[in-house]
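As you look at this complex, bear in mind that one protein chain is not there, while each of the others sits in place.
Chain nomenclature is as follows: A and B, assigned in order of appearance, with residue numbering initiated at 1 for each chain independently.
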Amino acid sequence: MTTMTAPPSAAPRRSDDNLQARRLPVLALVGIGVAALAVSAAIVYGTGIGGPVLVVVLGALLYLLGAFLVSKAVEGPRQARNRTWSALIHSAFVLAVLPLVSVAWTLLSKGVERLDGNFFLTSMNNIGARDPNGGAYHAIVGTLEQVGIATLITVPLGIACAIYLVEYGRGRFALAIRFFVDVMTGIPSIVAGLFILAFWVLIVSPVFNNGQPTYSGFAAALALSVLMLPTIVRSTEEMLRLVPAPLREGSYALGVPKWKTIMRIVLPTARPGIVTGVMLAIARASGETAPVLLVAGGGAAINFNPFENSQSSLALYIYGQAGTASQYAPGRAWTAALTLVALVLILTIAAKLLARRNRLSR
Amino acid sequence: MAKRVEANNVTAYYGSFKAIENISMTVEPKTVTALIGPSGCGKSTFLRSINRMHEVLPGARVEGSLTIDDQDIYDRDVDVTAVRRTIGMVFQRPNPFPTMSIFDNVVAGLKLNGVRRKSVLTEAAEKALRAANLWDEVKDRLDKPGAGLSGGQQQRLCIARTIAVEPKVVLMDEPCSALDPISTLAIEDLMFKLKDQFTIIIVTHNMQQAARVSDRTAFFSIERTGDPGRLIEYDYTQKIFSNPSEKKTEDYITGRFG
Partner (left out) sequence: MGDIPPRSADAATGGTSVTTSHARSAGAAHPADLSPTPPTRVPDGGGLGGGDALPRRQAFGAERLFRGVTMAAGAAVLIIIVAIAIFLIAKAVPALRANTVNFFSYEGWFPNDSEPKFGIGALAYGTVVTSALALLIAVPVALGIALFLSHYAPRRVGTVLGFLVDLLAAMPSVVFGLWGRDYFAGPVTDLSVWLNKYFGWIPIFGGDGPFGNSILLGSLVLAIMVLPIVTSLSREVFQQTPKANEEAALALGATKWEMIRTAVLPYGRPGVIGAVMLGLGRALGETIALALTLGITFNITTNIVVTGGNSIAANIANAFGEANEVGRGALIASGLVLFAITLVVNMAARAIIYRRREFTETAA
């Protein structure tokens, strides 16, 4: 490095030039925490107004207050606010973890009670209130069939609709479709159930059944379709939009017609993302209770025919057992819940892992 | 009041990767110093260690000493937010806060530091905008979104925002590389003007710009990819561009590499 003569600095020193600030050591914070707990315990047990939970809650509040005041005095108000908000944000996390861990724990501990072959291979047919047996075979069959039919309906329909919106739609018609798809995403699941009740069960099905309304698994599948369709349209639309325009243009430039481009180039490129969206929709549909409650009939026996006679589903089964006055019902309910959660989790995790490996990410 | 910046054996790491090694130089107050050199030689890394922005990245750290008027800014007792208030930074791409109006953007730094009085803020805003040569263009639309200006205007807005808190040193990381030539000229003129109040250190890829605006120039370079960047030569701009002492400097200046 070459040296050179440097003129002396002419700037005078001012008091606010000091960059230093006092820091609150970690030990001080620990001390404040301990003190807060002690004071809280003294108050709570002294006046007898509560138990250990209250001590912790009050202690936490006292800690926040104490830490803020001490930090303000030592480090300044801005750092104090920074610390307090940081503590609040961390505690939000802790607060939310507690009930969620409780749900998971209950699910696992109560759910293993009836994890036996009998549960998965029998139904609730002829099971009385004092009968410890009975299982969810019929419910599992129901869920699989209903969700399966719903998927068969919504996937082609949804993908076709999304293709229209992305590749062809211009103007008011497409705008209207998009708007109503958005509306559909907000339909409460029970309203979807009511619609199929009003439309299919009460008006259309009697036509095929001598004037008698039929509650069936198929009706439930229709209701689930109403719920799945907007999700699939939305996510497919998003995935199709992510396919880069140059890819399409390259195909057109080779003289390939538009529909072939879509089928052979655009769709395969977007496929992982579309599959992810479909799997998430299936996971959601599997867990729906309300629409199935209204239109499937909630049968207790095994029924492989979704078009005739009532059917049940896993979610409906859980709800039913929850309301059954038998000492054996909770066990069945929780094991069914564990099964349903396992099903939904597998689907969701698989979908998310697939999404991770997707080349077309946002 | 502008301040002197002194670096002594500054070495900076990204995790285990050494980005710059043993940089030592002194920047005098009220001067413009340009840092030039090929891509990847650590100029921006060095710049960001001056206002302690380097450590914002996870795993990044700085060794050595950096002092502002003999105050070590990496000292354990130093409040990093105070350092950043004293040493302002203008970034490569203009980054006005998109949800704020032009006025709110300019006074953002002041508000963060607790200045609340409307009269004080208005006065400071006008002063900063005038200093940044932007006042005449925006004085009638101070409440419009900051992001609605052109690129050059946005960058001048960011400069106004930086100088509104009255720092002692202003760092500029390739401030004109995202701008058109007219805006670039405007900002170079601005640098001449600001030199009277602040110490300015600017990283630039554009040698002609360095020759135009700076009093002294520092040339950084690396041996091979993966090596840390080093300071090769630091001298008056005149000398660097007409008669450099190091061969490497001459090679770079004459375009033989980089």
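Please note the rule applied: contacts are C-beta pairs under 8 Å (C-beta built on N, C-alpha and C of every residue); 3 or more make two chains touch, one makes a residue touch a chain.
Keep in mind that what you see is a predicted model, and the values were worked out from it rather than measured.
Engineer: Taking the whole complex into account, name the chains on display that the unshown chain touches.
Structural biologist: A, B
Engineer: With the full complex in mind, choose from A:55, A:147, A:239 or A:294 the residue touching the hidden chain.
Structural biologist: Residue touching the absent chain, from the options given: A:294.
Engineer: Have a look at A:36, A:220 or A:233 and name the one touching the chain we're not showing.
Structural biologist: A:233
Engineer: Of A:32, A:136, A:161 or A:220, which residue touches the hidden chain?
Structural biologist: A:161
Engineer: Taking the entire complex into account, which one of A:35, A:144 or A:177 touches the absent chain?
Structural biologist: Here the residue in touch with the unshown chain is A:177.
Engineer: At which residues does subunit A meet the chain that is not included here?
Structural biologist: Touching the chain left out of view, subunit A contributes residues 49-50, 54, 78-79, 81-82, 85-86, 88-93, 95-96, 99-100, 102-103, 106-107, 156-158, 160-161, 163-165, 167-169, 173-174, 176-177, 180-192, 194-195, 197-199, 202-203, 226, 229-230, 233, 255, 257-260, 262-263, 280, 283-284, 286-290, 293-294, 315, 318-319, 322, 330, 333-334, 337, 340-341, 344-345, 348-349, 352.
Engineer: For the chain that got dropped from the picture, name the residues of subunit B it touches.
Structural biologist: 51, 53, 56, 58, 81-86, 88-89, 91, 93-100, 108-109, 112-113, 145, 147-148, 158, 161-162, 165
Here is the rule we go by: only the chains that are shown with their structure count from here on.
Engineer: Return the distance between the CA-based centres of subunit A and subunit B, expressed in whole Å.
Structural biologist: 46
Engineer: Across the complex, what residues on subunit A touch subunit B?
Structural biologist: Touch list, subunit A to subunit B: 1-2, 4, 6-7, 9-14, 17-23, 77-79.
Engineer: Any idea which subunit B residues touch subunit A in the complex?
Structural biologist: Where subunit B meets subunit A, its residues are 1-4, 24-26, 28-29, 68-69, 71, 73, 75, 77-79, 81-83, 86, 114, 168, 231, 233-236, 245.
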